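A single protein chain has been removed from this complex, and every other one stays in its place.
Letters are used for the chains, namely A and B, taken in the order the chains are written, and counting of residues starts over at 1 for each.
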Amino acid sequence: MTTKEKLKQILVEDLNLEDITPEEIGDDEPLFGEGLGLDSLDAVELVVLVQKHFGVEIKDMEEGRPALQSVTTLANFIDNNRE
Amino acid sequence: MNRLTCPVAIQGLGCVGGFGCGIDDFCHALVAGSCAPTLSSEQHADGLAYGPAYLAQTDTLTDFVAKRSLRRLDHYARMALLGGCLALEDAGIAGEQREKVGVMVASGYGASTTTFSFLDSVLDDGDHCASPTNFSNSVHNVAAAYLSMQLGMLGPNLTISQFEMSMSSALCNAVCWLQQGRVDTVLVGGVDEHCPVLNYCYQRYFATVDGGQTSAKIEPFVFDRQTAIPGEGAGFLVLSADPDKARYGMIDGVDVGHMRQPTWSADDLLLVGADGHCNCGQWYESIADHHQNHRLASCTPVYGSQPTGQAFDLIAAALMINDQRLYGHTTGHTTMADSDTIDSVTSLKVAADGQYGAVHMVKGI
Partner (left out) sequence: MPTRVPVTGIGCLCAAGNTLDEAVASMLSGQRHGKPPARFTTTHVDRFPVFCIEDEFEQVSDVEMLRTTQLGLAAAVQAVRQSGWDLDQLRELRVGVCMGTTVGSAMNNERFYSEYRNGHTPDMGPINCFLNSNPAAAISRHFGLNGPCQTIVNACSSGTDAIGLASSWLQAGLCDVVLAGGADELCRTTYNGFASLQISAPVLSRPFDETRCGLNLGEGAAVLVLESQRVQQQRQMRAKGYVIGYVLGYGSGTDGWHLTAPHPDGRGLKQALAEAFTTSGVEKEQLAFINCHGTGTRDNDRVESKVLGEVLAQIPFHSTKGYTGHTLGAAGAIEAAFTLAFLRDGIIPASAGFSQMDPELSVIPVTEPTTIVKEFALSESLAFGGNNAALILARGEAGV
């Protein structure tokens, strides 16, 4: 499973996006606001989920904001910071 | 009994529990006298068996709110939201009329499953993987928060946690708000959630009583034997300061205190929250002895033993007054002939330490 696929699965399962399937999430769809409609609490939860599933730390929201734009940006961040 | 100068009207009722969902299901179970708890075949790894429990289903919540907006709500919040939706619907209070409605929630243990899920996140993956969603959903006021967010009730919003006294405390405050004119309408109710850890604690405390025999049903009027079966659910009432909105009668007295110096009173039917806990048995037994001239009933075999069980008694009392029918379990000498009426019901809940909460309800003023 690619990082993007895994991320989509995490978004649906761990954030309980019950009305959408992983396949329906676009790679470049904005995660917050218009788009997937995630909010500030999801943002901090995602930070924990990325740590838990990929072992990649997003230190704070300063660092997190550019990464948390879309599945593509987050997958790139994860792949670039993985050991 | 602390009698109210201005009684408050009961405008709507809503509930969900082991008996089903809504007042029709509740009534049906009340007529039957009891319902069957869910049995568990599981046991804890230390060998202790989990006992039966009255568990609630909240599938119908999607009739009221969009599925997507429920994604963060755990079972505790869902039960409360469903109970609240049903009560508002029953009261006929539509979306645009809700802004000034106050919300008062009682809970003995709060969101117990999510409280432990948060600890799971820490124990499984370390402190840095603690789940912020679980943490923020484990605070007791989360049920009242979702009621305000999802249903647009922006009046005063308060959550009380006082174990068995939670519901009478909440009701006391709700009445206070109405009497002091803070709000014209209050949604007040109780919610408690069952979970494996609570079940385990229950078994640790009580399974050895009576040689480890788990009772098949709650026997409210057996005071010297442990027959309690835990339950969960939510029961809500819509109360109004406007007497014309009394669809189910009125609350005209609320009293809290200690059984050492009791000040509650009953003048017709006494509905006790005796739920099979023998550590409360002595108090209820003395009440039963002293009130032989009054009719005595209990509805606990319908909803199970839970800290905020009195919420269901208040709903049952309102239904009995409205339907002029005697529901639930009664003692031998309590009967109702066709010509009899139910003029008032006193709901009385006593905790093991003797603290009590009493609510007096009448047909009309």
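One rule holds for everything that comes next: a contact is a pair of C-beta atoms (placed from the backbone, for glycine too) under 8 Å apart; a residue touches a chain by one contact, two chains touch by 3 or more.
Quick caveat, the model's predicted, so the values are computed rather than measured.
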item: Which displayed chains the unshown chain touches; value: A, B
item: Of B:Thr58, B:Ser169 or B:Thr330, the one touching the omitted chain in the full complex; value: B:Ser169
item: Options B:Arg68, B:Arg204, B:His290 or B:Arg325, residue touching the unrepresented chain; value: B:Arg204
item: Per the touch definition above, residue among B:Ser41, B:Gln180, B:Gln292 or B:Ser339 touching the missing chain; value: B:Gln180
item: Residue of B:Met1, B:Leu119, B:Val222 or B:Met336 in touch with the missing chain, whole complex considered; value: B:Leu119
item: Missing-chain contacts mapped onto subunit A; value: 39-41, 44, 47-48, 60-61
item: Hidden partner interface residues of subunit B, rising order; value: 2, 44-46, 48, 72, 103, 107, 109-110, 112, 115-116, 118-120, 122-123, 126-128, 130-132, 135-142, 144-146, 148-149, 152-163, 165, 169, 172-173, 176-177, 179-180, 182, 197, 200-201, 204-205, 256-258, 260-261, 353, 355
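What we mean here is this: only the chains that are shown with their structure count from here on.
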item: Chain centre separation (subunit A, subunit B; CA means) in Å; value: 40
item: For the subunit A and subunit B complex, residues of the former touching the latter; value: 15-19, 37, 41-42, 44-45, 48, 51-52, 57
item: For the subunit B and subunit A complex, residues of the former touching the latter; value: 67-68, 70-72, 121, 125, 128-133, 136
